[in-house]
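Let me begin by presenting the structure, written as structure tokens, before commenting on it.
Every protein chain of the complex appears in place save one, which is left out.
Chain nomenclature is as follows: A, B and C, assigned in order of appearance, with residue numbering initiated at 1 for each chain independently.
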Amino acid sequence: MVNLCSDNATGVAPEIIRAIEAANAGTAMPYGNDDLTGQVEAKLSEVFETEVTAFPVGTGTAANVLCLSVMTPPFGVIYCHEGAHIHVDECGGAEFYTGGVKLCPLPGSRGKIAPDTLRAAITGVGEPHHAQPATVSLTQATEAGTLYTPDEVAAIAEVARTNRLNLHMDGARFANAVAALGCSPADVTWRAGVDALSFGATKNGGMSAEAVVFFKRELAETFAYRRMKGGHLFSKMRFLSAQLQAYLQDDLWLRNARHANAMAARLVEGLRALPGADLVNPVEANELFVRLPEAVIAGLLDRGFRFYRWGGPTSTEVRLVTAFNTDPADIERFLQAAHALAASHGKTGAALAR
Amino acid sequence: MVNLCSDNATGVAPEIIRAIEAANAGTAMPYGNDDLTGQVEAKLSEVFETEVTAFPVGTGTAANVLCLSVMTPPFGVIYCHEGAHIHVDECGGAEFYTGGVKLCPLPGSRGKIAPDTLRAAITGVGEPHHAQPATVSLTQATEAGTLYTPDEVAAIAEVARTNRLNLHMDGARFANAVAALGCSPADVTWRAGVDALSFGATKNGGMSAEAVVFFKRELAETFAYRRMKGGHLFSKMRFLSAQLQAYLQDDLWLRNARHANAMAARLVEGLRALPGADLVNPVEANELFVRLPEAVIAGLLDRGFRFYRWGGPTSTEVRLVTAFNTDPADIERFLQAAHALAASHGKTGAALAR
Amino acid sequence: MVNLCSDNATGVAPEIIRAIEAANAGTAMPYGNDDLTGQVEAKLSEVFETEVTAFPVGTGTAANVLCLSVMTPPFGVIYCHEGAHIHVDECGGAEFYTGGVKLCPLPGSRGKIAPDTLRAAITGVGEPHHAQPATVSLTQATEAGTLYTPDEVAAIAEVARTNRLNLHMDGARFANAVAALGCSPADVTWRAGVDALSFGATKNGGMSAEAVVFFKRELAETFAYRRMKGGHLFSKMRFLSAQLQAYLQDDLWLRNARHANAMAARLVEGLRALPGADLVNPVEANELFVRLPEAVIAGLLDRGFRFYRWGGPTSTEVRLVTAFNTDPADIERFLQAAHALAASHGKTGAALAR
Partner (left out) sequence: MVNLCSDNATGVAPEIIRAIEAANAGTAMPYGNDDLTGQVEAKLSEVFETEVTAFPVGTGTAANVLCLSVMTPPFGVIYCHEGAHIHVDECGGAEFYTGGVKLCPLPGSRGKIAPDTLRAAITGVGEPHHAQPATVSLTQATEAGTLYTPDEVAAIAEVARTNRLNLHMDGARFANAVAALGCSPADVTWRAGVDALSFGATKNGGMSAEAVVFFKRELAETFAYRRMKGGHLFSKMRFLSAQLQAYLQDDLWLRNARHANAMAARLVEGLRALPGADLVNPVEANELFVRLPEAVIAGLLDRGFRFYRWGGPTSTEVRLVTAFNTDPADIERFLQAAHALAASHGKTGAALAR
């Protein structure tokens, strides 16, 4: 079965499974007071070329909502793209963890917020009737499979800084972004003005590990208490830290991401040649959004290929997500099936059209 | 190094590590829509001899606070023992997840709430100035290493039912309790009147897996939304479910617990003979609270044995916790060292006394 | 000074001040256990021709957010117009009181939600990632100075009922709406499907009194606790109840509203004849939104007339709000000044245009 539903439908990278096994030797002090956990922060500081304060957590939503909770007072506003995971897929977690902030969803082509759109949305400062502008959250790679360049991040950061907003980056697919941009992780985060990052590992070969990485380190002061209060402090923390260590070791995170991105690029190439296929967004990381003829979609689903229609059960836009371990042969199988269906449908369609 | 600090200082049981590895084959639908997760609920229903609704989560605190949040309105009171984990060790998680309930800590010898104490604390019903009695939470095994018998649970449940309170059980060490009581899991839970259970696995050989088990199933209706909102829905859920499956398979949970309990019993036996040792509570599961001569404590710590002084850095009460994989040789080593220290101290003391 | 900024810039109606004085005689049991408070619910039941459960509170925001908090679980969605007070003017109060719901702001011409817009926005039911559709809130009269007819309310209610949503009405200017519609209060509330109403008095002659009125009475069960927890239970409640009693007595609420509406109608009539004036919305109650020539706006403000530019400091749209005690002579003064300014400006403009 070829499953392109999501990169979280995959298992765990072998390097990471082995690291979990290795971490199982002996006893270790709980709640992060083990050796491995201490090393994660150091390793992240090395990767980001600056001293960071970092905390492992178990889910991407936990990373996002805890991070936002230290950046945003209860009466604050968090600006994000209208398609952002924190807005549409976390069941109001940010609102809960902050004590009732408002999320302000912004439109923007290709899943990205434009600086002018953000600037125009910042209103009501100092007026008690209005929730107060506090935080911007960018998603990198975006929910549309596109990327913010370092310059684009910096342009948003400039608006944030001018308006005294904190800048968060939801990096559930941060590895795919860095791998595709070919820049240093620092360039697209703190050097561009990002204050804190939800650094994802789960979708890219981890089992259940993300790190909240603070570049503006004073934001981290109360994080440990909020993580505990939210039920997100793991007693056997070493098993989260082991995942993160292996993920960062020898650039596994980037190697995994490059593979996923390459598989997506191969899909794009194959679908470009497909009659009736129409890419919705440029494919810059490991997600494709593409309109396909209904007969092709239905035929692929019939043949056991798994992916989501995007926007509802009758939509002819589909999302295809590749992962660190996507088998190139599966991609070829998918493309061959799609082409065969399109060809067959083309004939029928032509016949019908006569 | 012999580490008796806590049962969460241990690693993961080999059966469970193997189950994690096995779960890693192929793709699986995320967020609990995988086969393994479906089986966990069925298996728990079998273990508890009744249809239950169950949800895997990653930490014991998550299990407790999410469970309490569906049982208790924001203006409610949760009654618990003054030493309960939900009161003293979860940084106000229950207060957060419920929107600001009050916990009412009750005194009680040996870590247990007496029915009369509970009954007397239920006041202010129907009076808007007072937070409203809503929920009772028992810990089984207790934080004092003791157990509620089925009859004791039923007596508390009777007070709860009479006063229309929900009854929660924090079973972080539920396996140790059931193994020691020798009763069926049903007898000490729903048959005795428990509505929902935080069913622990992590401390007893799991990596990061607990299940919230609802016997009063209508309480579970909103759980899935609250779990997501709290950031506790794991995308690669199968790896939590695999832990729980292996934990329940062939009574691993009870076998592990019996071992831990047996190690504790051996410790008790060995310490009974130690001059100056004084057990604080009867040892009914896998935790010992014992007063020891300062010289013995200091000597053990010097020799690399690890455990906690209980009640502060100068306390001469210590907590010793055994686990599923505690090596009997380590227990013997600990006892020999303790006896040697006591003997040496005894002589010195005697010498000084002359 | 003629102040048309808001109906809350006015003082208190003489009948209500007298009622406050009258209530001051003797002692009375606090927290609503006085005679007057008991009578308010009965009087509201009479006005609404059905048994209601009602609670006095001190502000409109308190009425709204407390009411929404009993209708909406923490993981819920509240649908409202994008201009609704609960969305743009209450600093996230609804999000706070509910434990973090999402407000879903809907577009709609003339300040009103169309049933189809609502229907299309109801998505994600049963999907834990998404906040769950729970409540609809209508504003009557709307923030645009328009009205929902009973049929329009019923059409929204039909969508709500079909989707098992509660229906709230923010009636900060409910009196103005009922006075203008000429219908019975019941027709535009419970008979049309409204479950609970924030019944405003403050803007229409009260000092600081609103009533939360439950038609679906089971929703009221926990209200008293939530009101206290929010700090909204007044010890000397009789002074709030006295306001509400006087407000309802001999139809004072409708008489006051009719006067305000008539003053608004006179303004409309006078401004229709003004060159360059352009009504933004039909004026159906006591609020006008009108575009005026900048010279007229600036001139009026210079001459001491007070009102708000709507949409920012350079907007040439203004809001004019009349009240229960607006002096007809003030309206004439305003219109004369506006016409004089327009005439003078017209000449200048014409001169310049040549």
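The rule is simple: contacts are C-beta pairs under 8 Å (C-beta built on N, C-alpha and C of every residue); 3 or more make two chains touch, one makes a residue touch a chain.
Please read these numbers as outputs of a predicted model, since none were measured by experiment.
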Just to confirm, in the complete assembly, which displayed chains does the hidden chain contact?
A, B, C
Of C:Phe48, C:Phe96, C:Phe289 or C:Phe334, which one is in contact with the hidden chain?
C:Phe96
Of the residues A:Lys112, A:Lys203, A:Arg227 or A:His345, which one touches the chain left out of the display?
A:Arg227
With respect to the chain omitted from the figure, which of C:Asn24, C:Thr123, C:Gln249 or C:Gln336 is a touching residue?
C:Asn24
Absent-chain contact - pick from B:Arg110, B:His130, B:Arg306 or B:His339:
B:His130
Take the complete complex as the reference. Which residues in subunit C touch the chain that isn't displayed?
1, 3, 5-6, 8-12, 17, 20-21, 23-30, 57-66, 90-93, 96-97, 202-203, 207-208, 225, 228-236, 239-240, 306
Where does subunit A touch the missing chain, residue by residue?
31, 73-75, 99-100, 128-129, 131-132, 222, 224-229, 233
Quickly run down the residues of subunit B that touch the omitted chain.
74-75, 88-103, 128-131
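In this text, only the chains that are shown with their structure count from here on.
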Most centrally placed chain, judged by C-alpha centres
A
For subunit B and subunit C, let me know how many angstrom lie between their CA-based centres, rounded off.
52
Report, in whole Å, the distance between the mean C-alpha point of subunit A and the mean C-alpha point of subunit B.
35
In subunit C, what residues contact two or more other chains?
74-75, 99-100, 128-129, 131
